[in-house]
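A single protein chain has been removed from this complex, and every other one stays in its place.
Our next item is chain A:
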């Protein structure tokens, strides 16, 4: 077929006309998967931080007056919480940076493991933090409520138990929520890690 031969001639002529991709760019391409996952972890953590704080600002705190005595504790907790969360965001950012930069397979694997650990610590910190704050409020409220001392103690115990069971349920839901968001990302990251490990053997 004459036309096909003509096409072949043209094809050969243009063979070396492509803009060449550098080795560095190829490195970036094969590492991009990990860095995009870590980027999402960073974005989600920042979003979570902003959204939760916005909600905190929007909810009017009328109840605060009853809690004046422990308010100082709560404020200290809140400031501490901000600090720790910001520190975690900084760690996520550092992880993202270290994975973005072209690194050797081994370094990349280490960064992936580190990122996974950071996320796990972050989740546990959040759960423990909420548990501590809410328990503080529950215990304080129960001790200072006017009904606490006048009624029999078994009823008080019941209220206490119910409060903590509810807290447990809420914490469970939060844990599930985190597992869902970060779990998917971490699983993908881990799959990438396993691939790298296979290659590195």
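Methods note: contacts are C-beta pairs under 8 Å (C-beta built on N, C-alpha and C of every residue); 3 or more make two chains touch, one makes a residue touch a chain; residues count from 1.
We adopt the following convention: contacts and distances are computed from a predicted model.
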item: Missing subunit (named according to UniProt) among the choices "ABC transporter ATP-binding protein", "RNA polymerase sigma-70 factor (ECF subfamily)", "Acyl carrier protein" or "ATP synthase epsilon chain"; value: "RNA polymerase sigma-70 factor (ECF subfamily)"
item: For chain A, the residues touching the chain missing from this view; value: 1, 3-4, 6-8, 10-11, 13-18, 20-23, 26-27, 29-30, 32-33, 104-105, 195, 198-200
